[in-house]
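The structure follows.
Of the protein chains in this complex, all but one are displayed in their positions.
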Amino acid sequence: MQEPIWDIAHLAHVEMYSPRLEESVQFFTQILGMSVSGRAGKSVYLRAYDDYEHHTLKLTAHPHPGIGHYAWRMRSPQALQRRVAAIEATGHGIGWTEGDLGHGPAYACIHPGGGHRVELYFDSDKYQPGAADASALKNTISRFPGRGANVRRLDHLNLLAKDVKAFRDFQLGTLGGILTETILFENDNPQGVWFAVNAKSYDLAVTCDHLQMENRLHHVTYAVNSREEVLLAADVCLENGIFIEAGPHKHAVQQTFFLYVYEPGGNRIEIANATARLVLDPDYKTIVWTREDRAKGQAWGLETVSSFHTRGTPMPEDLPS
Amino acid sequence: MQEPIWDIAHLAHVEMYSPRLEESVQFFTQILGMSVSGRAGKSVYLRAYDDYEHHTLKLTAHPHPGIGHYAWRMRSPQALQRRVAAIEATGHGIGWTEGDLGHGPAYACIHPGGGHRVELYFDSDKYQPGAADASALKNTISRFPGRGANVRRLDHLNLLAKDVKAFRDFQLGTLGGILTETILFENDNPQGVWFAVNAKSYDLAVTCDHLQMENRLHHVTYAVNSREEVLLAADVCLENGIFIEAGPHKHAVQQTFFLYVYEPGGNRIEIANATARLVLDPDYKTIVWTREDRAKGQAWGLETVSSFHTRGTPMPEDLPS
Amino acid sequence: MQEPIWDIAHLAHVEMYSPRLEESVQFFTQILGMSVSGRAGKSVYLRAYDDYEHHTLKLTAHPHPGIGHYAWRMRSPQALQRRVAAIEATGHGIGWTEGDLGHGPAYACIHPGGGHRVELYFDSDKYQPGAADASALKNTISRFPGRGANVRRLDHLNLLAKDVKAFRDFQLGTLGGILTETILFENDNPQGVWFAVNAKSYDLAVTCDHLQMENRLHHVTYAVNSREEVLLAADVCLENGIFIEAGPHKHAVQQTFFLYVYEPGGNRIEIANATARLVLDPDYKTIVWTREDRAKGQAWGLETVSSFHTRGTPMPEDLPS
Partner (left out) sequence: MQEPIWDIAHLAHVEMYSPRLEESVQFFTQILGMSVSGRAGKSVYLRAYDDYEHHTLKLTAHPHPGIGHYAWRMRSPQALQRRVAAIEATGHGIGWTEGDLGHGPAYACIHPGGGHRVELYFDSDKYQPGAADASALKNTISRFPGRGANVRRLDHLNLLAKDVKAFRDFQLGTLGGILTETILFENDNPQGVWFAVNAKSYDLAVTCDHLQMENRLHHVTYAVNSREEVLLAADVCLENGIFIEAGPHKHAVQQTFFLYVYEPGGNRIEIANATARLVLDPDYKTIVWTREDRAKGQAWGLETVSSFHTRGTPMPEDLPS
């Protein structure tokens, strides 16, 4: 038995495109309770109060919503080198970047199956709070904001891919992690895959792009400390005119207690809590969800909203014809 | 820079001694909401509803309370072999056991610094629910009990050690994990150390045994899904005559929301929730708590109860003179 | 300005019909966490742990589900006499009963608008716990059960009526309370009315019976201590095969955080939490919900499940043809 690859530490950040940059910044700071940690060029960098890196979200002005790239932070310089070597062996690598605000050189590749750009790096400029945002507790990265949804940290990313199987195989075979859950109907062409790279039950999910487009985003998720705070977030969104697409409710898949909303740029954002669930088992047997399972709806019977199956960013109408 | 050792998957189980075995079993099943998964000899094996292994608690009849041994599950057979080789190189190893109900062969050693017996293994007989306790959700190991405190899973173990520094050095240098937090006063003799072996901020804590005894237990902790459920657990304990030593409150160290009670055998049990806090940073800088920090009490100012510093199991009066 | 009538203290109990009496008893005791406080004839009497009277639910074996009667406890013997005089003046009174297990003589009438039997009484045999169920806290009526949904107390009753306006006018003009909220479309024929008789925002709701039947029940609601416990109740129901019709979600009307399930006898039961909302204003201006308001769905946008508009007990098919 070969050992799984555990070289990835965690999902590090997502670059999200917004056609309404400042409105998006307002959403993430005033509604979600995040903070701006930098601005450069057409981008604004943000983090949640307990995100330890410079940023977990890079908002970039763009003609349409969607995703620019996402990044994994690796467990060590050696782990980074091992993965770069593995990627290069596949021919999918692009090469090294000079880094960005907040982190050092990253190795980029286009992920097979979905066409998304993914970057890997280790060197991180960890966030240093100032007097204005230092927490009273040494083990909190910055002050609990007491503002909006008070999201704590980046939780996971959900991409759309036209070939979920190809995405899965590259992720597991070349980058690492384990497949904790999958939606699998008649054959070995999964409808969805959930990857864990640490004890959290997933850092990345990929579901089938029914429009068979390239490089689309389904949603980015930030975690709050309790399910009660997901409910509070729903009220904050309701009171501020933020469109609620679905929830709060509990997913059957991964059991995440969720709230889905649209940020002003058009991207779907999830505010979630995983309760005390972790996947600690290193040889966890993948949970397989069948067509019959999925017909039951969400955990407590809520029918999945249809836009959840069709909407990703960008939408076809967002793109130049 | 050397890579940290990430060969341990998680804290697997604790063997706890009880002079009142059946009363202890009643406590763990009726008050905490756990289930009995086996009995053998003088031992009863228990698990929480989402523990994936055969057991996370082995209760053994014994003249006094305390700890028999604890075990780490390793990430792979190869990881197990690497750690056994490392232990053997130190001369602290005891050798292989034939395994126990629920797991295969384990390698045992006496941990320097505290005198506790620790076992390492990989082969695990994962728990298979029957019709009576299968969950409606495929990704829950067994049915949410709806009984007592409804603890979800083993969270961590806290030992007392007369030489915390020696314990720390052996753990980090030979077994693995990282030191996420420590209490350190004037010199390099820590009063307490907290080890993470996965994204959970600690699976093992070791604090100074002020009585300088060997092989003592401070507490074993089970996790519930929310802080609200810790409050509910407090009411369940109150209503059933279980002694509450401290809490519910929030620790400054590790931010755990805690409730400490004594089970009928005399051991301290914690029911806790960590909110959404994880330590995802693979080169996390250890948080150091000074004497001044500790003088502030717990997170919201509660003074630490004095028995927390003096009571471990067994107590001197429990032992034959 | 005439003073509102404040002679009713609170909704006292509901007699519910079940064609599967013992299964219904199992549901209320094992799933909701209630206790049996008496049995007589074809009826089983139950209460939640902090209900102060002998019972708040009388389950009676019957060929079909539905409601036998419901009762108001009055604020004083004088208040009871005042309301009896008022009822008698309307000609709707039936007369005095000898009382029942748990309470003294009650005055019965058939409520105009819906055809339900309602009783009024003052003398109450308050529940006296024994050693087995006394609470550790003097101000809790009996022990927190630590079982199932742990419902705390009866919260409210929702009836169906063919003439909601007639029901409303009799309630306000003859029995008492204030109208806190109403659904009112084009004219003065309300689709729904919510009556408060104390600081709780409603003890009784009446919605339009679209089948224009007599004496039908929409649901009975028990309160839990937090929204988190409504979520826990959803898991308890899911794990025990109880059908979840809708929720957990937040109603726009009255803001109740709700979970609707069907008990084995076929009646709809709600498990709810009102957060800290009270209606303290003695001349509260009735909230009017229009057709446009209702088209928005529940508070966070959930579409109201269609069975909520059509299903009451008994259903036409439950009745002899």
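For clarity, chains are labelled A, B and C in written order, and residue numbers in each chain start from 1.
Following the convention adopted for this analysis, contacts are C-beta pairs under 8 Å (C-beta built on N, C-alpha and C of every residue); 3 or more make two chains touch, one makes a residue touch a chain.
Everything quoted here is computed from the prediction, not taken from an experiment.
Counting contacts over the entire complex, the absent chain touches A, B, C.
Annotation: of C:13, C:69 or C:152, C:152 touches the absent chain (contact as defined above).
The chain not shown here is touched by just one of C:85, C:199 or C:319, and that residue is C:199. Across A:119, A:229 or A:263, the residue that sits in touch with the chain not pictured is A:229. Residues of subunit A that touch the chain left out of the display are 31, 135-137, 143-144, 146-150, 226, 228-229, 232, 235-236, 238-241. In the full complex, subunit B makes contact with the omitted chain through residues 226-228, 231, 234, 238, 244, 247-250, 257, 259, 299-302. By the touch rule set out above, subunit C reaches the unshown chain at residues 1, 3-4, 6, 9-10, 50, 52, 73-79, 126, 137-140, 152-153, 155, 181, 198-200, 223-228, 252-255, 273-278, 280-285, 287-289, 293, 299.
FYI, only the chains that are shown with their structure count from here on.
Ranked by separation of Cα centres from subunit B, the top chain is C.
Chain centres here are Cα averages; for subunit A and subunit B they lie 31 Å apart.
The distance from the centre of subunit B to the centre of subunit C, each centre being the mean of the chain's C-alpha atoms, comes to 46 Å. Residue numbers of subunit A whose C-beta contacts span two or more other chains: 226-228, 299.
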